[in-house]
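Sharing a structure with you now.
A single protein chain has been omitted from the complex, and every remaining protein chain is retained in its original position.
Letters A and B mark the chains as written, and numbering starts fresh at 1 in each.
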Amino acid sequence: MSSPVVHPAHHAPTGFIRRYIFSLDHKVIGIQYYFLAVFSVFLGMALSVLMRFHMVYPDAKVSLFEKLWPTGAPGGIMTPELYLSLMTMHGTIMVFFVLTTAPQSGFGNYFLPIQIGAEDMAFPVLNMLSFWTTFLALIVMVAAFFVPGGAPLAGWTAYPPLSAVGPLSGPGEGLGQTLWIISIAIFCGASLMGAINFIATTIDLRARGLSMMRMPLTCWSWFVTAILGLLGFAVLLAAGVLLLLDRLAGTSFFLPAGLLVSDQILNHKGGSPLLWQHLFWFFGHPEVYIAILPGMGVASQLLATFSRKPIFGYRAMVYAILSIGFLGFFVWGHHMFMSGMNPYSAFAFSILTMSIGVPSAIKTFNWIGTLWGGRIQFTTAMLFALGFVSLFVTGGISGIFLGQPALDLYFHDTYFVVGHFHMIMGVAAIFGMFAGTFYWFPKVTGKFMNETLGKIHFYLTFIGVYCIFTPMHFLGIAGNPRRYADFTNFDFMGKLMPVHTFMTHSAIFTMVVQFIFLFNLFWSIKKGKPAPINPWNATTLEWTIPSPPPFDNFAGKHPVVNHGPYEYSVPGAAKDYIMQSDPA
Amino acid sequence: MLLGPVVWVLTLAICYVFLGHYWWFPPPISQHGQAYDQQFTATLWVTGIIFFCAQMSLGWVIVKFRDRGGIARYSHGNNVLEVVWTSATAVLFIGLVLAGTRIWAAVHFEEAPANALKIEVMSKQFAWAFRYPGPDGKFGRTDLKQVNDQGGNPFGIDDKDPAGKDDITSASIKVPAGRPIQLIMRSRDVIHNFFVRELRLKQDIVPGMEIPFHFQADQVGTYEVPCSELCGLGHHQMRTTLEVMAPADFEKWLQEQAAQK
Partner (left out) sequence: MASSLTTDIVHGPPPPPTRNFGGGDGEPGGRGAHRRASMTGLLVLLAASVMLFAAFTSAFFVRRGMSNDWVDTPLPNILWINTAVLLASSLAIELARRALRSGKRTAFDRYWTGATILGVIFLGGQYLAWRQLNAAGFYLATNPSSSFFFLLTCTHAVHLLGGISALGYIEVQALLLRLGPGKRTAIDVSGYFWHFLDAIWIYLMALFFFWG
């Protein structure tokens, strides 16, 4: 346990390194996390576009590929193993370093303490360690590209035996896979530190009057996400250690007897590949909610703010977050319907999976209920929140197919699955981040982001992602398996090539559009229009303090909370909103 | 506010493509396949209606409740509505699962009938092999050390076991139409997956496990089998075919194979 908090005096450290690099300030750490995620998301996106390019033009010669990967793309033609390592790294980087990092560690770090009226996180040193550990994990992960054999090709799920028998099972399965596991283990450590901080901060550092049931829904989602991360990453760490031992120390946790790989008989015996899948998905399913819950929180916050209405059914929203978090730990088996596990357990897992659809549906109904009768203001932030709702519905609804073991008999490991999780866990979560960025940018920098650029970026991205990911459902219905480097070996896939081509072009288009956002972000930091303290007329505590906030947030004062988080358009009030800290 | 119509257009476009069946299932070749398609269609209608209504009403509130200078309604929600839609979705979702249970049970809870033809499946990076017991009806013992892919012995059939002498191995799977088939599936390196689209069936093949799996195909024809679990760099070319033959043709093929031994 770290030593108890000894808060520094109420002024920032003066040295550049202590202030901006190894900073203890939750705001600086939040920004560090955010930019780590921005770097990762552009990297992950570039990998995905390379993959999509290869799927449609498997024989194309591009000299750039040869420069980047002399062995993976000899003569500029991408090999299948390079495709698979791009796929593995795309998934891993997006899931861990973007979806886990930005919404929770980035926005959460910056705004959780401010929204609950605290000076900082409970354990600032732990917070700093957590960021730099994440940074180290990212470096180790990216390093896997540059070792002999290249990056691993076993997918972000790293199923043994493929991931456990070393280079015999393919290039990239040597040092590359080892680095992958080490990076994930480091990342687990970082996430555990983060989770400890988030939970302790939420429980113990709330301002006077801020009862749990007065917390903004963002804080609720960060809190529940931290609990999921705590329980999930501990188990993933355990699984990672076991896998590493199987690879390096000759143990047989996941490796059964009778393996003959590349004409070599292996000495392992008695292990179970399914054991890995159980441990992995015990983490892996809650991970989905780690990615999406903060987005739900941000969407709720923004929908209330910009429709000038209290959130519809605050309590129901809180209970929905809690039950999603709770049920999230009992549905991992729906990733394993086809795995050869006991088919009777599939029945239980599918009932639980459908049950988790219920709180998700409640949230959707409540969002529309919030908009109903509102006075909707279409800022870019709000557009992204509305886009989140649309994508959440589209992505969620296909889960009703996949959650039924009977229908999964066909859809498992087809593009239907890829479409489903990209819609909901990928794009919806990223829309949550965009929404948060436009909403909170004025608080972090004291300036607005450019709304015109923002709206252009929104509409192009919204249409772009629908064009990339909806067709995947049709490919899935046609039976196209996922993780295929190209589709030239099967007759039935030939008919699907126009769909693939359309998706690839949409992906390239959408990638180009993202540079509008990047430009807007950096341009607005420099030249954005100055923003007042509370530009959106919002109610939560972060809008009571200057932008950017001072080092200790509330300048030594302790805010007192007298109201719920979403008191908009209260009849008889002077303005159309009552801030949480306004007098009772 | 432009977003409302954009959501409508996208929703209609998606519904149009779904209704048009432009990229769709191949026709089913078994009773299970037909039952599957019914369950799929039921689910598609339920979710499709939810999808359509949710997106359309989202678009509608966006347009209808745009800021026109009025006053927003002050409301914290409605518990009756909350209870109604919670229970409605719960009933609908759980109902769908229960409706599909029969299909799952037929595939996994029921044993293959006694007259089922037994075929062994061996998957490896990146090829398939299938073994028929031959005239004696018995599979010979296997030994990992005798595996020889080039020599036509991917199973490693032990040459000392007389039961193995007449075993027939094939790189593609051939089955008689209208007869239950019992597969015994094994993998010798990594996880693979046996998938036949027309059968609407799929099963992982896990090293260290012997996974039984049964089906019955009724339509004569040749169907592609793509490996559907990531198995390494040749995953995308791990292809074989399922050939459903008229029973007489199948018997003839078996005899030809046995004669070559």
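Rule of thumb we're sticking to: a contact is a pair of C-beta atoms (placed from the backbone, for glycine too) under 8 Å apart; a residue touches a chain by one contact, two chains touch by 3 or more.
The structure displayed is predicted, hence computed values, not measured ones.
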Response to the item:
In the full complex, the chain left out is in contact with A
Worksheet item: Of the residues listed, A:Gly209, A:Gly258, A:Pro343 or A:Pro550, which one is in contact with the missing chain?
Response: A:Gly209
Worksheet, complete the sentence: Given A:Val62, A:Leu245 or A:Ile508, the residue that touches the chain left out of view is A:Leu245
Discussion item. For a quick check of understanding: of A:Ile424, A:Val561 or A:Met579, which residue touches the chain that isn't displayed?
Written reply: A:Val561
Practice prompt. Using the definition of touch stated at the top, determine which of A:Ile77, A:Leu231 or A:Ile508 touches the missing chain.
Written response: A:Leu231
Worksheet item: Please identify, in ascending order, the residues of subunit A that touch the omitted chain?
Response: 1-7, 116-119, 122-123, 192, 195-197, 199-201, 203-212, 214, 230-231, 233-235, 237-239, 241-242, 245, 249-253, 269-272, 275, 278-279, 282, 556, 558, 561
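The working rule: only the chains that are shown with their structure count from here on.
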Discussion item. Residue numbers of subunit B touching subunit A in their complex, please.
Written reply: 1-3, 6-7, 10, 14, 17, 22-26, 36, 39-40, 43, 46-47, 50-51, 54-55, 57-58, 61-62, 65-79, 81-82, 85-86, 89-90, 93-94, 96-97, 100-101, 103-104, 107-109, 124-125, 144-145, 147, 188-191, 193, 195, 197, 200-209, 211, 224, 226-237, 239
Discussion item. Touching residues of subunit A toward subunit B in the complex: what are they?
Written reply: 79-81, 84, 153-155, 159, 161-162, 165, 169-171, 256-262, 265, 271-274, 307-316, 338-340, 343-344, 346-347, 350-351, 354-355, 357-358, 361-362, 364-366, 368-369, 371-378, 383, 386-387, 389-390, 393-394, 397-398, 400-401, 403-407, 409-410, 412-414, 459, 462-463, 466, 470, 474-475, 477-479, 481, 483-487, 489-492, 495-496, 499, 568-571, 576
